[in-house]
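Only one protein chain is missing from this complex, and each of the others stays in its spot.
So that you can tell them apart, the chains are marked A and B in the order they are listed, and the count of residues begins at 1 in each.
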Amino acid sequence: MDRFRGVDVLRADQFNREDLEVILERARQMADALERGEALDTMEGKILATLFFEPSTRTRLSFEAAMLRLGGKVVSVADPKSSSAVKGESLPDTIRTVEGYADVIVVRHPERGSAEVAAEATDRPVINAGDGAGQHPTQALLDLFTIFKERGRVEGLTVTLAGDLKHGRTVHSLSQVLALYGVKLILASPEALRMPPEIVEGLRSAGVDVAETGDLKSALSRSEVLYMTRVQRERFEDPAAYERVKGAFILTRKMLEASGRDITVMHPLPRVDEITVDVDPLPGAAYFRQAANGVPVRMALLSLIA
Amino acid sequence: MDRFRGVDVLRADQFNREDLEVILERARQMADALERGEALDTMEGKILATLFFEPSTRTRLSFEAAMLRLGGKVVSVADPKSSSAVKGESLPDTIRTVEGYADVIVVRHPERGSAEVAAEATDRPVINAGDGAGQHPTQALLDLFTIFKERGRVEGLTVTLAGDLKHGRTVHSLSQVLALYGVKLILASPEALRMPPEIVEGLRSAGVDVAETGDLKSALSRSEVLYMTRVQRERFEDPAAYERVKGAFILTRKMLEASGRDITVMHPLPRVDEITVDVDPLPGAAYFRQAANGVPVRMALLSLIA
Partner (left out) sequence: MDRFRGVDVLRADQFNREDLEVILERARQMADALERGEALDTMEGKILATLFFEPSTRTRLSFEAAMLRLGGKVVSVADPKSSSAVKGESLPDTIRTVEGYADVIVVRHPERGSAEVAAEATDRPVINAGDGAGQHPTQALLDLFTIFKERGRVEGLTVTLAGDLKHGRTVHSLSQVLALYGVKLILASPEALRMPPEIVEGLRSAGVDVAETGDLKSALSRSEVLYMTRVQRERFEDPAAYERVKGAFILTRKMLEASGRDITVMHPLPRVDEITVDVDPLPGAAYFRQAANGVPVRMALLSLIA
């Protein structure tokens, strides 16, 4: 697996199908090892730095748990206000300093493109843990891994991406990854929050069968996987427009049961109210398992690049 | 000790006398191991998550040190602003996510009852590190352990709880634990800050000899142990009432020496000015040893429940 050694993980679309297979297979091994309670020492003697210029408990703890489960160690900047950036230091300078303290660097930063900037500043591998409206590649990988684990395959599935498809970084990245597998995509969103046309075009020219709809219920009746995201009030200029659509993009148990289908429900979390809590006990409610899958997937990446 | 395996530690009064004996005995072994500098590996391969929705350096570091001394590892959310709760996530959702990253979860949260909510959300053991005005069971356990270590026994002692007995979560929990031992309790407080009557009744019906007084000095003359807490100005509607009582509930070296007794002085810390610093060098000033006892007591709990 030498082709991954020292590689930066910056974008979901940097991986081809073969890369993804390697990552998924490694993640599967890691998940098995976790389940057996096996002690791993792949990262023994190595230090991971998690640099979070904006807070994200979930992503930070997931990376840190992954590193610790591999026998490695962690230094962490969890809070933007405790970082040198407040003293006017540039991101490349911060990275060139931190490379003296750590073997791998995970960066989350509010500005799009910042992960590339960080990666250029150092020879150490950099993993993008979200760069604003840009990319969040490890989320796309754990989403893909979750579909595999929940459904046994990805090829041939009908996957509905629902909610705010305009701004959602996770659905953009995930759709690009799914394009490498022969899936059928249904894009279900309010009119004002449709997937950007250039992404839809890209998917189609990659051979993906894409359907767009404003009707989540009808999408459910044809789906094996539903990936929900939140429709935020702030995204609407006209409050009345928000009021008209919001109910249609809240997933309830009733809607799921009415579909008569065995649907895997995913969500990048945190969830606010876009999936009602009565969905949680259903066997198809996979979002917490999805979050937990972040650990073996990040273990896989860390072990491949280090 | 299988009866502790997987148990949540939520309330001081969930333990019976036999449970407490087991915990104290385990804590004593842990304290001995620490003293001998013995390397322990009870928690090797395990991860503890410390989730602090309000800051508490002392409690957080004490749990983390306990986990590390047992050979375990830690992921931590020290700062409420860096948590997903700011994005509107519910506590059960946060816990169900974190259970994917850790084997044991310690939660501190400003709302009473939140520890129960957290425990219900996950199969992993949850330890309550303080839920607002509610419970702080590990504090009560380390207080009990401190009395044992300092006096060699608990049974038969006269213990004065002093200061703000109305709002003090630590004195409520400690009194419930002491009720299982044949102690005599003196409750010394300003009239406005007396122990809630339902707690006093509960203690009496459990067979505890309870005396209430507004005179700390007279209480000292009959005590082996003094547990001080702070009388805060903010607790008084009438500033004049505060001014009248505040001096009487500041413990000085002079007061202690005037008592003519060998008194063990305890305090949950942080101390502001309710114990003058000239008390610190006295052999009976146990409050810093008490804080240090948090480590073996939390090691005991972790090793029993994991």
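Basically, a residue touches a chain if its C-beta (ideal position, glycine included) is under 8 Å from a C-beta of that chain, and two chains touch if they have at least 3 such contacts.
Quick caveat, the model's predicted, so the values are computed rather than measured.
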item	value
Hidden-chain contact residue, picked from the options A:L10, A:I23, A:M43 or A:V77	A:V77
Touching residue (missing chain; options B:R26, B:R194 or B:R271)	B:R271
Option from A:E38, A:E54 or A:D93 whose C-beta touches the chain left out	A:D93
Selected residue (touches chain absent from view) among B:S62, B:T138 or B:S303	B:S62
For chain A, the residues touching the chain missing from this view	44-45, 47, 49, 73, 75, 77-79, 81-84, 86-89, 93-94, 96-102
Residues in chain B touching the chain absent from view	37, 39, 52, 55-58, 61-62, 64-65, 68-69, 78-79, 269-272, 288-289, 291-295
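In this text, only the chains that are shown with their structure count from here on.
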item	value
CA centroid of chain A to CA centroid of chain B, Å	41
